[in-house]
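So the structure is just underneath, and the comments pick up after that.
As you look at this complex, bear in mind that one protein chain is not there, while each of the others sits in place.
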Amino acid sequence: MPFKASVKEPVITLSAGPVATYPSILQALSRPVHYDYDPWFQEFYESVARKCAKALKVDQPALILHCEPAPGIEATAASLISPNDTVLNLASGVYGKGFGYWSARYHKDMVEIEVPFNESISPDAVAAAFKQRPDIKVVSLVHHDTPSGTINPAREIGKIVRDHDALLIVDAVSSFGGMDIHPNDCFADVFITGPGKCLGGAPGLTVMAVSDRAWKHIEANPKAPFASALSLKDWKDAWSKSKPFPFTPSVAEVNGLDAALDQYLDEGAEKVWHRHALTAKATRAGILAMGQELWAKTESIASPTCTAVKVPAGIKDSDIIAAARAEYGVVFSTGRNDTLGKLIRIGHMGPVAEPIYAIVALTAFGGALRKLGRKADVGAGIEAAMAVISAGKI
Amino acid sequence: MPFKASVKEPVITLSAGPVATYPSILQALSRPVHYDYDPWFQEFYESVARKCAKALKVDQPALILHCEPAPGIEATAASLISPNDTVLNLASGVYGKGFGYWSARYHKDMVEIEVPFNESISPDAVAAAFKQRPDIKVVSLVHHDTPSGTINPAREIGKIVRDHDALLIVDAVSSFGGMDIHPNDCFADVFITGPGKCLGGAPGLTVMAVSDRAWKHIEANPKAPFASALSLKDWKDAWSKSKPFPFTPSVAEVNGLDAALDQYLDEGAEKVWHRHALTAKATRAGILAMGQELWAKTESIASPTCTAVKVPAGIKDSDIIAAARAEYGVVFSTGRNDTLGKLIRIGHMGPVAEPIYAIVALTAFGGALRKLGRKADVGAGIEAAMAVISAGKI
Amino acid sequence: MPFKASVKEPVITLSAGPVATYPSILQALSRPVHYDYDPWFQEFYESVARKCAKALKVDQPALILHCEPAPGIEATAASLISPNDTVLNLASGVYGKGFGYWSARYHKDMVEIEVPFNESISPDAVAAAFKQRPDIKVVSLVHHDTPSGTINPAREIGKIVRDHDALLIVDAVSSFGGMDIHPNDCFADVFITGPGKCLGGAPGLTVMAVSDRAWKHIEANPKAPFASALSLKDWKDAWSKSKPFPFTPSVAEVNGLDAALDQYLDEGAEKVWHRHALTAKATRAGILAMGQELWAKTESIASPTCTAVKVPAGIKDSDIIAAARAEYGVVFSTGRNDTLGKLIRIGHMGPVAEPIYAIVALTAFGGALRKLGRKADVGAGIEAAMAVISAGKI
Partner (left out) sequence: MPFKASVKEPVITLSAGPVATYPSILQALSRPVHYDYDPWFQEFYESVARKCAKALKVDQPALILHCEPAPGIEATAASLISPNDTVLNLASGVYGKGFGYWSARYHKDMVEIEVPFNESISPDAVAAAFKQRPDIKVVSLVHHDTPSGTINPAREIGKIVRDHDALLIVDAVSSFGGMDIHPNDCFADVFITGPGKCLGGAPGLTVMAVSDRAWKHIEANPKAPFASALSLKDWKDAWSKSKPFPFTPSVAEVNGLDAALDQYLDEGAEKVWHRHALTAKATRAGILAMGQELWAKTESIASPTCTAVKVPAGIKDSDIIAAARAEYGVVFSTGRNDTLGKLIRIGHMGPVAEPIYAIVALTAFGGALRKLGRKADVGAGIEAAMAVISAGKI
């Protein structure tokens, strides 16, 4: 029996992920599901791991985990952090803060730099931490802390970490594919992303680039899981058409990932980044012109893939979400945990990273505020956004 | 760039899973990927969890884990087995044996009943184990040990376990949906299956029915994981449209699962089981008539969803696989671990659980043997299979 | 080799048809292509013809022609109009006028009522024509003359035609499914539509309701084509699962039509009409507030499924189209033949008959005008549209 909901299906999804999916990826998800040990699939799997590497600009075929990135990051903590490791955890948002809890299960000690969740981590603070604690062995950084819509200076921080010979984990789940960031740009030893955000695919896989240094550390870690959902080691060689899978890969998701990579590489990474950035810039301009406030302390750290807007005092975030959904069929995201209730997130990821969706977002957001009795100069907002779009500069 | 392999895509997949997928499920995999916190999706997710329950003939919406069943079973071990628990592990095959290794990470003690991997567990042995070790708290049973293609007497064993007030884990991954087995039939406290075998869907999800007794045990387990890929607790209430997800569900896989359940329920479970059983019976008849041997010690324990055939002495299993693939484009599975090299598996799951595929299998298997210089009376095999099909009795 | 174009794929299509397609229909287009004479398909085909009838609110299963509606209308002219017939052709637009040319190939004589292509046919004029020419046997009316975006009063005209016992052809290709019009509402003897406009499906089929009176006339027409692409007779009984097809039906399109009807009937016709009308009303309000002019002489005859906007003097329509496409990825339609160059058409059909797309249209249209050096008060336009949307009244 086909499902009938009490609410209409959404018209336009501008969420922070799972995101609206490119048509070519939806088609790919309906490719035949082949047997994982058939030689055709084994070659295909290797080709996808290599295509990931091409997009990530690394040499080694990517490590693909068959779960969405949150458990993938947990598995990274479990695999990389040994009982002798001091960890530097960089927390500028809910996801950064959260990594510390996973780390605590495995590390010897942890140093944490925490900033307000609308700010970003200062490279100087990282340098100072290393000065104080030269025993730091593993550093964890969330590049784009999605529940805040803010970006950390991964390149600068990565340089410092590498200079101190520590290992760097970069969560680039919701930035890679939507802006110019790759493992080698930021000296990442474990760089984590997935198809379900800026690549505009379905969630359900983790795509990682793991450096040789990181593999060595994992292999030396006596507590590194194996035969486990938390193991990176299990899948280390699975990319190879001649090596077995530790358990069944998610064949349909791999089909979708293949198409997500094609979409990204065929359109051209620079073009993709540009439309993400332009859409975000137009959205921010419109939000400000409408008399609303951005969550990010400075626009320079606002993400090009997701715009977080402050919830005006006296209104509930869920009412804004509901009003935009009811009147325009437009889907936004709320915050998460500590940012819940404080902000609304407008995603610009994948197929909706197109300037026209800045207009859609501003209208639905402004219309929702009005529905809730607030003023919002939507006209001005849209004029401001159009000016950005027309100029075309990011 | 579209992938081009050095080998042709398979023509017909008769694997032990991942299996050929029903067309309606492939279509569903290409449904829009909705935002998980949109009210439409939240209602949809609940409806799928309830549809699972309907198929499983239980009241409580199913627990869905967003990984394929192997890590789902690992998570069950991690969540259910507390440091005070004595476990009875029933090992009639590779998967049964393997559960013991996971158990060892969590249990206080383990009793194991192991039989040759072409036999099945005797209920009497289970009863005897309880007599000897009344402290057994958790019992683990693989209903269909796929790498052997053999079925254990889950109903009888389940009755004994319940009578001793122990908790029963049943791995029904490759039997549920293809034969008459449900949680309540076998007094399972944790009943584990997924869409990627007899339901003819994509792999990538675990579907579980967890009894209240099991939930109580998990909640009392001080070591039960939370905020983890190994946690059952995290997802306990996630079926409810008003409860959050611990991490992002695999939206596309949920779309596929919905269609897999529709396919099963709309066709009618009895009809589905019948064609699985008839296809398997015809295959077995043909294999024997061709002068080949079944792996299962007695035909009565041979699975209706997968037929394991002994590899004739002096031949390599991989050569049979390769020859069937090259000459007919037909995909079979080898054994796994201890059964690797000893048997070939012919899957009868989902859309290929149709009698005509018994003919396909016999031809490709017999043709492969001949290619390798062996005799195989394919004509006789097919006549025997046709006789079974024509009689239509299972 | 996948196609790579010199232009980007469109982002949002607001055309007058082919239109953006509902996801459920795209999925249905990928259903298996079954053999047309297989009993499954024969039953399915009958069920689709009956589902059409349900949507059309007629008793007799619909006549499905396996071509898009333009040749379907040609076939109607060829089949219905006999050498003894005087035809009254009602021309309020390019399509209405065009029918006269087809009629001329078959009729004895033709009376034509032609009004400027931004006006509609007056029922009084029709009554007057019958008074003057009581020999009128066939009347042809285009309900929504798409190249003008204007609606004719089909109910009133139909009543007059029936009162004079003439036969009425109604081209409802781009109105049915998007507004309240059915064969019996307007006494149509041949009512023509298709899945590719307001039903939000793919083009490629013609769906017709043919009255018994019309069938009698066709059967009495010595020149009515048979064994021909121009024949209605050939397909008269093809809906029946027990009757043959004159040639191969377009199986994939039938699959899509089935889903298009489900989408329409499951959502509920009234709801579908309402969002078409509301989107059009918001668009018109915005266009006027932006200082632009509607093509329709009075707003009361402007179509709820397509808004035609006058091209401002001194600008080329193709430049507007190109600018909206380049800057926003939004697709509009130009006029056709006599209306070409004079208007731009903004489609509100199927999935884009949602108010948010009025905003999209106004932004892209206004932005395009500015790009061409004209003023357009987009802010005011959007405010006006939002007021309509918020009020929710049509």
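Annotations for the structure displayed:
Letters are used for the chains, namely A, B and C, taken in the order the chains are written, and counting of residues starts over at 1 for each.
Note that contacts are C-beta pairs under 8 Å (C-beta built on N, C-alpha and C of every residue); 3 or more make two chains touch, one makes a residue touch a chain.
Note that the coordinates shown come from a computational prediction; the quantities given were computed from them, not determined experimentally.
Per the touch definition above, the residue from C:208, C:230, C:272 or C:389 contacting the chain not shown is C:230.
Within the set B:16, B:330 or B:343, the residue that contacts the chain not displayed is B:330.
Note on the undisplayed chain: of the listed residues B:269, B:288 or B:386, the one touching it is B:386. The chain not shown here touches chain A at positions 1-2, 23-24, 26-28, 30-32. What chain C contributes to its contact with the hidden chain is residues 1-3, 5-10, 13, 15, 17-21, 26-27, 29-40, 43-44, 47-48, 66-68, 70-71, 74-75, 101-102, 196, 202-204, 227-230, 247-253, 256, 258, 262, 265-266, 325, 331, 333-334.
Mapped onto chain B, the interface with the missing chain covers residues 2, 4, 11-12, 23, 26-27, 30, 262, 266, 327-330, 354-356, 359-360, 363-364, 366-367, 370-371, 378-380, 382-383, 386, 389-390.
To be clear about the criterion, only the chains that are shown with their structure count from here on.
A complete topology is adopted by the chain contact network, contact being made between every pair of chains.
Chain B maps onto chain C through a rotation of 180°, based on Cα atoms and reported in steps of 5. If you average the CA atoms of chain A and of chain C, the two centres end up 44 Å from each other. Averaged Cα coordinates give chain B a centre that lies 51 Å from the centre of chain C. Note: centroid distance chain A to chain B, computed from Cα atoms, is 34 Å.
Chain A has residues 2, 26-27, 30, 262, 266 in contact with two or more other chains.
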